[in-house]
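Next up is a structure, given as structure tokens.
Omission of a single protein chain aside, the complex is shown with its protein chains in their original locations.
Our next item is subunit A:
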Amino acid sequence: MSASGRTSSAAVPLARRRFLTGVAAGAAALAAGGCARGASTSAQPGTTSISNDNATWDDGYRAAGRELKKITGYTLRPLSNPSVTSYQQVVQMTLQTSKSSDLVKWASGYQLKRLARAGGLTDLTPVWKGYAAKGWVRGTSRESVSYRGKVFGIPLYESYYVLFYSKPVFGKLGLSAPSSWDELLHCAEVLKRNKITPFLASQVGGWPAIEWFQELVSKVDPGFYQQLVAGEASYTDDRARRAMDIWHDFMRKGWMTSPDFDQARGPGALKEGTVGMFLHGTWQASGMSAAGMKPGTDYGAFILPTVRPASQKSVIAESGVFVVPSRASSHEAAMANVGAWLDPAVQRVWSDFLQDSSANPKVRASNPVVASLQRDIARNRRTALVRYWEASPPSLIQGNTNDLGGFMAGQTSPATTLRRMQERAHDEWAAWKRDEA
């Protein structure tokens, strides 16, 4: 080999060595970064970490954590991942590791059942029993936080699906919150005549497409809704068709916003008077405040009336839960905090932050609009129905939500949409039951 060749061959390994050193250094830096990230879920004295998919709630967790510390000695340390999709993936993966956070916010119902079925969650039945003995939980909620008879989630909050409306706009047009279906239709007609879109309906982000479906089906027949989501009734039933026809009719009349209307703009649209009524969870009350609207003065809320006066009254309820990974970094502290979460002193702070109803029925909401809704639910003995998102197997819900989004955009007729939903329900319930067996 020539001298130049030797030089060249000596230079190449040197360059390669440098390159490999660089790669190794980069990998080490990444690993260190990963460890640093993992360290945030590792045990820290006097705190319990909580994985959360809503960063705007962080201050609320910290405030509730200060109350918890007085009882248990541990505060709450929120770790937020605002993308719901990536949050779900991260939680499901970390549950299998030793880097799991101490508490995890999750959905109830079948979302929780699926997580519990995969293993890695602590049985919270004794905690539930303690709460039940004090009357701090609703007995009717137990099924939605259980899997195979064991409780795996402690209610984090309880929200109801209601129609928010602008009091000044209604007052100006001589309208009041409707208490019957005919009154609701009258409100919509008057609003439309005054160039105000009566109802906000959206499929932006996917899941909002379920809101009008669950609401209308349950207000046609709440018993049918319960059977439908339990896989005991067909989506092609006349009652489901009736609900979809009403929805279709509302859209045809121009009573609903375009499906690409972002719900985040809902409070602003109510305030401006461009939208008349906004169907959403009561947790939206904090969004109303953020838009500068005062409860009871600038906005009110009512539960959608039943289509027929004789129908059983109901309300769609949503309840998030806390779960405790069995490999939580500070398991003992997590159990202490989850055991004191529904204490009225903690819930007072938490409910005030959310401006929503507490999962503890003994804690009254301080927001007068939500408190009024709570009284309505109690007075009318409304049946609390599990929100559609949590009420059936997740794969079924996700597919049907897509179909409802297509329906809202005018891609499919009511009949076609329901037929597709039924076909999916048939397959997915069979798969769920097969897996359970």
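By our rule, contacts are C-beta pairs under 8 Å (C-beta built on N, C-alpha and C of every residue); 3 or more make two chains touch, one makes a residue touch a chain; residues count from 1.
The rule we apply is simple: contacts and distances are computed from a predicted model.
Chain not shown in the complex: UniProt lists it as "Sugar ABC transporter permease", one of "Sugar ABC transporter permease", "TonB-dependent receptor", "Nitrogenase iron-molybdenum cofactor biosynthesis protein NifN" or "Class F sortase". When the whole complex is considered, the residue among A:Gly60, A:Gly109, A:Pro222 or A:Pro259 that touches the unshown chain is A:Pro259. Interface note for the absent chain: among A:Gly130, A:Gly273, A:Pro361 or A:Gly406, the touching residue is A:Gly406.
Along subunit A, the points of touch with the absent chain fall at residues 16, 20, 23, 85, 88-89, 117, 203, 205-206, 258-262, 394-395, 398-399, 402-403, 405-412, 431, 434-435.
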